[in-house]
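Removed from the display is one protein chain of the complex; every other protein chain stays in position.
Presenting subunit A:
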């Protein structure tokens, strides 16, 4: 995307349409609502990197008075528009991500063992669920050595993410 035209052409109207489209991908019933559990995916797919805590705050703003398990586009749209206009929850630059892995790599060997990875991801920060942990392991772990070469992993994920 052409950065310098952002301000000109990414008007609020365009942003709203973009949000609506992303919302509709998850709107199975075509009735302007999505399952509350999908909000995280929608927000993130629009280029934001919120923590789980930040996501919960956002959810509190878009949920109904009496939570129904569904979020209406009507409530979501203004909140999400603000998020995008204010550029909240910015992404992590690749080198910062690398440093984070290196910080966990106590012995500086260039890789994390399965045990180390599981420990950090499920005990620190905002812990992974078992499913998230299994998903990461299946993609990240070299089955022969049971280790994650994090530099390679980052590259792999970034290729997928293009």
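Heads up, the rule we're going with is that contacts are C-beta pairs under 8 Å (C-beta built on N, C-alpha and C of every residue); 3 or more make two chains touch, one makes a residue touch a chain; residues count from 1.
Convention: contacts and distances are computed from a predicted model.
For the chain that is left out, the UniProt protein name among "IBH1-like N-terminal domain-containing protein", "Serine/threonine-protein phosphatase", "Protein PTHB1" or "Cytochrome c oxidase assembly protein COX11, mitochondrial" is "Serine/threonine-protein phosphatase".
The missing chain, though absent from the display, is touched by one residue of A:28, A:56 or A:151; that residue is A:28. As for the chain not pictured, it touches subunit A at residues 1-2, 5, 8-9, 13-14, 17-18, 21-22, 24-26, 28-31, 40-45, 48-52, 91-92, 96-97, 99-104, 108, 120-121, 124-128, 132, 135-136, 138-139, 143, 157, 160-161.
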